[in-house]
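Written out below as structure tokens is the structure these notes cover.
Yeah, one chain of the complex is gone here, protein chain that is, but the others are all in their spots.
Labels run A, B, C and D following the written order; every chain starts at residue 1.
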Amino acid sequence: MGSETRWARHLTVIVSLLAGAAVWEIAAYFTTRAFWAPLSETVGSLAESARSGVLMRQAMSSFQLYLTGLGLAILAGAPFGLLLARVRVLRVALENYIMMLYATPMVALIPFILSMMGFGFAPKVLVVFLFAVFPILYNTIEGARSIRPELVEVAHAFRSSEWQLWRDVMIPYTLPFAMTGIRQAIARGLVGMVAAEFFLSPSGLGQMIMMGSQNFDTAGLLAAILLIVVLGVCLMDLGRYLERRFAPWRGYE
Amino acid sequence: MSTNQVMLEQPAAGFAPGAKRLLASPPVLKVAAGIVLLCAWEGVVRVFAPAYVAKPTGIARVFFSVVSNEQFLAAAGATLWAVIQGLVIAIMLGMAVGLAMGRVTVVERGLRYYVNSLFATPMIAILPLVTLWFGYNADARLAVIVFAAFFSIAVNTCDGARSVPLEYLEVARSFRARPLSTLLDIVLPSSLPYLIAGMRLAAGRALVASVVAEFFISIPGLGYYILFNSRTFKHNEAFVAVIALVIVGVSFEAVLNWVTRRYLPWARRD
Amino acid sequence: MVSGAGRRFGALEVFREISLEVGEREVLVIIGPSGCGKTTLLRCIDGLIPLTAGEIRVEGDRVVTPREGVTMVFQHFGLFPWKTVYQNVAYGLKLAGCSSSEIAEKVPKYINLVGLSGFEDYYPYQVSGGMQQRCGLARALSVEPRVLLMDEPFGAVDAQTREILQFELLRIWDMRPTTMVFVTHAIDEAVLMGDRVMVLKGRPSSVHEIIDVDLPRPRDRATLSMPRFAALRERVWSTLMDDARRAEFEVKR
Amino acid sequence: MVSGAGRRFGALEVFREISLEVGEREVLVIIGPSGCGKTTLLRCIDGLIPLTAGEIRVEGDRVVTPREGVTMVFQHFGLFPWKTVYQNVAYGLKLAGCSSSEIAEKVPKYINLVGLSGFEDYYPYQVSGGMQQRCGLARALSVEPRVLLMDEPFGAVDAQTREILQFELLRIWDMRPTTMVFVTHAIDEAVLMGDRVMVLKGRPSSVHEIIDVDLPRPRDRATLSMPRFAALRERVWSTLMDDARRAEFEVKR
Partner (left out) sequence: PATAAAQQKLTLGIPGIPPVFAGTIGYVAEKEGFFKKRGVDVTVRAFETGAAASRAVASGEVAVSLSPTPLIVNQISNTDVKLVGIWGMEHPDWLIGATDPNADCASLKGGAVGVDSLGGARSIALRTMLLGCKMKIEEVQQVPLSSNVGAAMVAGQLKFGVLHIDDIPVIQAETKKPLKTIITQKSIRPVDHYLLLVAHQDQLAKNRDAYVRIVAALIDAERFMRNPANHEKVAKYAEPTGRSGEIAVQALKAFVDMEFWPKDKDGLGAKNLEMVGNIQKKVGNIKADKPAPYERIVDPSVWRDAKAMVDKK
């Protein structure tokens, strides 16, 4: 019975994936090529750009941007978040502003960044950074706010010193929250990357999309979008994995 | 009681504890931090940046003329209205799809990969396609907003519907509840907190989507207002629109919090 | 009533060959170490899940689905957090198809019976665990069942409240005796409440012993001081002891 | 040891004018209805929070901060979810500044004492509540305190496990008697564990009565069957009853 249900489960998924592919392919025959390109052509275009090395170059350029921005966001966000977690005065003073920035659609700042910093690599990194850093800060602070006072009390009861408290309680407790923030940052950073590549100087996958759309090269456009979808899914999974990985003890939730 | 209260309960040593407490009281701290941040911004811009760059005094100077400007109001109204429309559509569609996915296994398996992967996709990427399908008009903006918001609602509602605690379903079964009554009495309320979480996410995404759409499609709205004014080097004016966006974003958050407190008092996050 | 009952979850056989009979207005207490399948057995009797062997009859009919006239009080209270105390109590009546006038009449009556008057508009999270369980009790009693299934109803409340609730339940039962199957961990409680105590043991568990409790009814606090009580208590304990020890060391999940 | 103690949280005065003395190797049990300030009093004795009136002396010194030689076992276990059983037990020793060889020697000893051998590498969420509390107990015992403060150590475990743990604690105490302040809700437990039972009552609460428990030591299961036990139990209950009832109806938060 077990294997049968597993088979049935796979079957529905396979059928749905095949149906999706078929719809994609067939839809192209009911519209002009400018509106929609069949899956086969999209894959062809993808293969072509992979062969010519364009794909690799553009993807690397995007990745470089993304990783730099995200990395800086993590390097800046996590320690600062932890600091805010512990230093109550700082946290109380800043938490509302951080929540505000967390809720701000950062794309709106792109025109300013463009006209202030121009078009190089740095402003694009800044965009990714801005997209990514606030989820980390926000979640770390949330973690700090929700820290269980019992545990701090235990530490005090055992005559813990300040830095022992950090090592044994604060950091382990806040880490999973920071990880949740990093998962969100991974997703948001990707949006930031595409936005930066669209609205600052075109480069990478964003440029591929722009060029595809400008030249009515819908197959190329879809290929680039497909790539971003795959990237998004992989990064999302990576984020979830990280979140679980750093909190094996969270099983009780 | 938070961590640090535990420590603050330690006998307060030192002089003038009253003054110290006043200085450390949250509102004072918050306002002080705000002032420091604004001064830092003003200072940095004055020293390092060209004259046109937005700074607090500049923004304050133009603020009232901008917010009473008809064009600005129209732009803000257009964006807000589009976001609200988009959210309403996304919430209705997303709830329907999410509930179906959460409660009907076949639907879940059929749609899982699509919904999850589109949830993970930055919706900006499909902007060029959307403009082709819907044209360079408000419909396209609405479509982008719906696209951006729909998936987070669907994913969250689905999670909510799937994680209805078994014990509640068991109680309902034990009292011989019919499926419809189970859906209305139990599945729906119990997935509401998830739905709210989805809406919180969706509201943020919808705002980003509308701004990006306006950048791209060049239709009146706050995004376009920002783009146009910053391109003509009127950064202060443009920044007022950013402030408007922040207010919109924060008020969504506030409304959701209020709704949660008022109507879902039982769904507190611990 | 239950004959040759067995239930397995996949490879795990929870219990086997359980037969028992509960007379009208009798209180049968089931006691056993954690994880021995008490809750599972009760769920089978209520018709929530099917047996994998044997059969259950209530009032002569085979149980396949929850039947009218049988109600369960849950270990986890099973209150809906989004309903007030009043609405929770009304839930059972509403599903039983009572008219709203009937509901408006019965709900306050049962709320009063369990001593919750004045708390009608509170949400479960606003009242203490003991009050939550009273509310669950009122919900179950309000439909005036012929058979009450109680799954560790006082397992999650503090010791003093538990004592209070035990005697209150005895009082309610004396006023309106119903057939009752009462599951518990606590030996005091088993001896205090039951006409007979059934000890489940083993892996898969089965009926180890059925102990007749020959304490006079109505029972009250004085019952606790009877030497017979202490003797029965000790008897149940010694029956249980070895198993409970072993179960305690078994890793959860 | 404690004299004229009082404590208020803002406008709420939790208790007042509590004086008590605990002799060496004596077990003083504090019992009282929920919310009467038992935990608060214990936290004051441990030096985690200051009194607002009166003073506390341990071994002649005034308590202002947690002192060496006094350890607390928490109602909520207070285990760090990110540490394994072993690491949790080692925590107290580590903070006490023990060398790692000392830790490596003592931790297994105490883990064995509480019957947790074999579970060293489990995370708290992987073991049952009873085992979690044993772990908390091992952590407290491992630093070999002269005074043990126990805050409802068995409040969150199921009834059978509780019985087992009670007698295990009695066994451990007989092996190595320490001064102990034991807080509980349960009357059985109070009478079983204590040399004296102090009943807190009222709002703000104060010492209502101190009952001498003249049951012989070592105590074991046979103690439960003694008529004297039932009588003491009844005595404590009647002292408590009214208050407990009232407290039960008080809305939480």
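Methods note: a contact is a pair of C-beta atoms (placed from the backbone, for glycine too) under 8 Å apart; a residue touches a chain by one contact, two chains touch by 3 or more.
Not measured: the values here are computed from a predicted model.
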Full-complex contact with the absent chain, from A:12, A:64, A:146 or A:201: A:201
Selected residue (touches chain absent from view) among B:64, B:114 or B:133: B:133
Per the touch definition above, residue among B:123, B:227, B:241 or B:267 touching the missing chain: B:227
Contacts of chain B with the absent chain, listed as residue ranges: 50, 52, 131-137, 215-218, 224, 227-228, 231-233
For chain A, residues in touch with the removed chain: 32-34, 114-115, 118-119, 201-202, 207, 210-211, 213-217
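Going forward, only the chains that are shown with their structure count from here on.
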Euclidean distance of C-alpha centroids - chain A vs chain B, Å: 17
Contacts with 2+ other chains: residues of chain D: 48, 126
Chain B residues counted as touching two or more neighbouring chains: 6
Partner chain D, residues of chain A touching it in the complex: 150-151, 153-160, 164, 168-169, 172-173, 247-252
Of all residues in chain B, those that touch chain C in their complex: 167-168, 170-177, 181, 185-186, 189-190, 192, 264-268
Interfacial residue positions of chain D with respect to chain C in the complex: 33-34, 115, 119, 122, 126-128, 130-131, 155, 158-161, 163-164, 184-189, 221, 224-225, 227, 230-231, 233-234, 237, 240, 244-245, 248-253
